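Please find one structure pasted underneath; my questions will follow.
In this view, the complex is presented without one of its protein chains, the others remaining in place.
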Amino acid sequence: MTRREVSIEINGEVFERTVEPRLLLSDFIRHEARLTGTHVGCEHGVCGACTVQLDGEPVRSCLLFAVQATGHSIRTVEAMAALDGTLHPLQQAFHETHALQCGFCTPGFLMTLEPFVRDAEPAQLDDRTIRSALAGNLCRCTGYQNIVTAVKLAAERTHA
Amino acid sequence: MKPPQFEYDDPSSIEETLTLLTQYGEDAKILAGGQSLVPLLNFRLARPDRLIDINNVRELDYLRVEDGMLRIGALTRHSALERSSELGERVPLLRDAVRLVGHVQIRNRGTVGGSVAHADPAAELPVALTALSARFHARSSRGSRLLRADELFVTHLTTALEPDELLTEIEVPLPAPGTRHGFVEFSRRHGDFALGGAAVLLESGPDGSCRHAAIALLAAASTPLRASGAEQFLVGQRFNERVAAEAAERAVGDINPTGDIHGSSNYRRGLVKAMVRRALVQADSGAKEAA
Amino acid sequence: MRKGVIGTSLPRKEDVPLLTGAARFAGDVQRPGMLHAHILRSPFAHARLLSLNAGPALELPGVHAVLTQEDLPPAARAIPMRMFAQQDLEGYLQPPLAGGVVRYSGEPVAMVVADSRYEAEDAAELVEVDYSELPVVLRPDEALEEEAPRLHTGPNRAGGFRIEFGDVDRAFAEAHLVVEERLEVGRHAAVPLETRGLVAEVDELTGMLVVYGAAKIPHVNRRILARLLDRPEERIRLVELNVGGGFGARGEFYPEDFLIPFCALRLRRPVAWVEDREEHMRACNHSREQVHDVAIALAKDGRFLALRDRFLNNTGAYIRTHGLVVPGMTAALLPGPYRWSAYRCDASQVVTNKTPAGTYRAPGRYEANFVRERLIDVAAHRLRLDPVELRRRNLIARDDMPYPTGTHTDGHPVVYDSGDYALLLEKGLARFGWEEMRRWRDSAPHRGIGVGFFVEKSGIARWEYARVEVTNRGETHVYSGGASLGQGLETVLAQVAADTLGVRYDDVSVFHGDTATIPDGMGAFGSRAATLGGSAVLRGATRLRERLLELAADELEIAPEDLDLVDDAVIARGAPATRVSLSALFELARPARALGSNTQPGLSEEAYFLSEDMTFPYGLHCAAVEIDAETGGVAIERYTVAYDLGRAINPQLVEGQVVGGAAQGVAGALLEELAYDEGGQLVAGSFMDYLLPTAGEAPFVDVLITEDAPTSRNPLGAKGAGEGGTAAAGAAIANAVADALAAEPTRLPITPERVLTLAREGAR
Partner (left out) sequence: MRVRLGPISMDYKGIARLAEVDEESHRAVFVVEGKETRGQGSASATITNRLVGEGGSTRVVVGTELSVTGRPAQFGRGIMQDVAAAMLRDFAECLSQLMMGTDAQETALAEAAAEPAEPLPEKAPPKPEASNPPPQRPQSEELKVGGVVWKVIVARVGRVLQRFARRRRPS
């Protein structure tokens, strides 16, 4: 198969590699860019653990090929906390409300919810809307309850 | 679960795409949003020799109203539909339908053309577009043609598009002012493909009776299905619960949905009936009209 | 306790790396020269393996090896049981790779090793395997029929036992009412979000075999691996990394736990294997599938006279590490919180052509609670008695504690240690708003409310190890024989250590799961990590505190009882300026100094904790549901779990355990089912059809934690918290659906179609 040169910007850094077209973006991020915070839970687009932001919008990286990300900018969980280690308000809210247990699904949730919390109007922040916003990410540990609480807390602080 | 090998092209224009399709035809597969195709690749249930990625064909990404038509470029993402205020005002049925497609990550990537070309009878957009009497533009190096939904959708996951053809645009006639709509579905989980559903458009005459009705059924057959018997029945009727129930009964009269572990054929038939009735009631209440 | 660290909802110690993407899971490990394995699995549920030709696969560039059963050493013929083993079961154990016959779809047949996972999967497609299909049996009752296809040399009933006390037959003969039902629980599974994964390598410098990706029971698995590899235990190091959920299934010793290390030894290259979701669904332990023929005998006033059950546990194609644990737990805890004068339970472990089964959160109890509580509701309906009232009349009284139930499991007698069941029942109902919800139910059709009472067990496998140390920087390190699967082990153990020693919570670090730094341990299962692990830490920390005070007493020339340990120093009570820091004490305890002054060198205290027996937390699930009579959809209006744990070390963590557990239990009642077709193909083999609940389906769960009945079986007074959230969820949901439909569901899960069938046919 014809390998392709790709040049992908992830968290502000450009990664240039020559890859098979079939290489999944999730594998590129994890194994080529060595950013293992993005997790793979099903590889068929249901669990949401591999969610990253493509040009600012949450997408499933297991349903994209690395070659497709050339020229685009990818953001992963590693980019959320400040360089000095200060957690992003959403991360902080997750921490305070016990919104994670095993934490495997957490990066995917954070990538999905970061734009949601940023853009959410206060009127949207009822349980139903929040649950709908995070229904594309599976969590097996928490039963989602504390994640809903974390979203409310983070949104309150963000829009205060 | 890694995809098999394939060659990859990423044309940047329709012309270039058509040339590639002419060259590779059967052996190639169009990659649009990839939200249905890539899982099949990862499972190695699809093994095209070549993927023609049209995500760089920007000329296919548009949404505009002209000449009483909503024109949707095949590469328009679900999320673009969802966000379009014009769509919400002019074709709210489509907006309601697209909101039910998968989850936000799916809608950010999935495309209207991809959803149509994948021809899953349980998918929301093909059903909504069927109810809306949309027409589908297909192009190849040989020329172009325009297909109706009943011409396009052949069976499960199969359209009438020839191997060298590219779906380029979906045109949706704008519903007449005052047209009311309903879109209802039932799935076992949030965002899953539904087990049954219905899309409905109702237009009333000055006396309040039904002048025009469109009913399309979701997951009722191997393709999206118009319930023409029920539609005809509704015309001239004044709407009430009994009429809705009767129309629903007629809508599922001779459907025979495929059963699976989530529900038998019988269960699904009853479910689609309930969905039709509810969609009609929703349309009648008019609560969902306009954004 | 002194600082009130225990009992406080502190933020979790584990979080920051997990939130920032810095945490490392097994799939994140990358070693120089690492190869990737892919397991070739049988597509057939039952077939003779005629031939296997790896030739074409080996020709593919990048392919290093294809291993089959012929390559395995004799010692590795079968994976042994680690719990509730029975001699009869030996003939049903699973080999790491199939030879001769495959017995379930998904059984490992060969292993392909290549430079990348992509290439390994390419190569696996080229391995030519010839099978000759054999007849398939999938249901446990059918497996016991005379003409059923036989899986192994022995009968399809691989094992079983009877538990009995009292005169059951007489009680049934004299009963006012006998209620008998066939009740079934569908097959579902733990399905953690992280699939399993392992990386094995031989450290070139030391010759040590290192396996990353251990979970749950690293020391136990090292023992098994050593035996199968015929290698000394101390030449094997298992390392637990971050673990993405376990719930009973992950961390047991599976075929891959042998194959990957074996392959690394053989190829002398690091070998990685990350299970994909499709294989996880077919390879990792399933659970829950049981068929009960159960009966209850009642007196006229509703008094329970006797309980009789005969049940089959569908354990799939092989007996795995759990032996008879699941049927054992079912039979031992089926009597629940009630008084019975007689009980008989015949348990059978039955093999079929499905994926082998093991434990899943509240193993055996989820099933038992469904069976018992469902049957009690049926009885209440027949007696025209309020189901709650019927329970109230039969609860074991507080004054009867400790209460020997007359049952036992794997050698442990079941003796309830403490409990005030009546009090918990009333508290739970009040919290749920039972009267309010009755009115809610009566105000519209298709609404129902139901309860499920449960007695859980926790802290099985009696002992745990801990070592508590003060470091040269004055910080505290805790080494535990427990393991973390995401439940917050580090947080809880740090709280116990901080509280006991008097140091700051933030200054405590907890280490676990590395056999190189921890000599032994039992791990994390059966809600044991906090109770047994915490008690071991408590004991070690208590001794370390005594030593620190003694050392400081010598240094400050003040009697130990006049000293206190506060944060990072030992201070004189009432004169905090008189102090010696922990780091200074560390220097004093260095060997040269300590040996000179005839004291024990080092600031490290090892402790083992042995519990005389299990503890028994208990609780109540209450559910209110509304049914859509057209779709069969079940909407949960309100859900409450009341749970008495004796003592909650971190209430917020406990609540999280209960809510997450309830989401799993409710999903097992409504959504999740590992459906097979007639040929034995797992058709719910992906996340498209195996329906884990999303945030849209998981109910809001209101949790009431009570501490009315601490246990005396450990110094913390704590009972395990991990499983009660799941234990009675199936029972409560089924009873609420029964109430809404005036019908009697007899099988979980209650899918929309089954709801409609019940609504149509079931009116009682």
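Lettered A, B and C in written order, each chain numbered from 1.
One rule holds for everything that comes next: a residue touches a chain if its C-beta (ideal position, glycine included) is under 8 Å from a C-beta of that chain, and two chains touch if they have at least 3 such contacts.
Bear in mind that the values here come from a model prediction, so they are computed numbers and not experimental data.
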Among the displayed chains, the hidden one touches B, C
Across C:L10, C:A26, C:L40 or C:V414, the one contacting the chain not displayed is C:L40
The one residue from C:Q69, C:S105 or C:T615 touching the chain left out of view is C:S105
From C:P11, C:G679 or C:G762, the answer for touching the chain not displayed is C:G679
Even though one chain is not shown, chain C touches it at residues 40-44, 105, 124-127, 129, 278, 281-282, 677-679, 681-686, 688-689
Touching the unshown chain, chain B contributes residues 4, 29, 36-37, 40, 43-48, 118-119, 122, 154-158, 160, 193, 222, 254, 256, 258-262, 265
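Methods note: only the chains that are shown with their structure count from here on.
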By Cα-centroid distance to the whole-protein Cα centroid, the innermost chain is C
Taking each chain's centre as the mean of its CA atoms, chain A sits from chain B at a distance in Å of 29
When centres are defined as mean Cα positions, the distance from chain B to chain C in whole Å is 44
Residues in chain A with touches to at least two other chains are numbered 20, 22, 43-44, 131-132, 135-137
Each of the following residues of chain B touches two or more other chains, namely 1-5, 43, 189-191
Residue set of chain A touching chain B in the complex reads 1-2, 4, 20-22, 24, 27, 43-45, 48, 51, 54, 57-60, 62-65, 67-68, 112, 116, 131-133, 135-137
Counting only contacts in the complex, chain B reaches chain A at residues 1-8, 10, 34-35, 38-39, 41-43, 51, 53, 55, 79, 102-106, 108-109, 189-191
Touching chain C in the complex, chain B uses residues 1-5, 43-44, 186, 188-193, 195, 260-264, 267, 270-271, 274
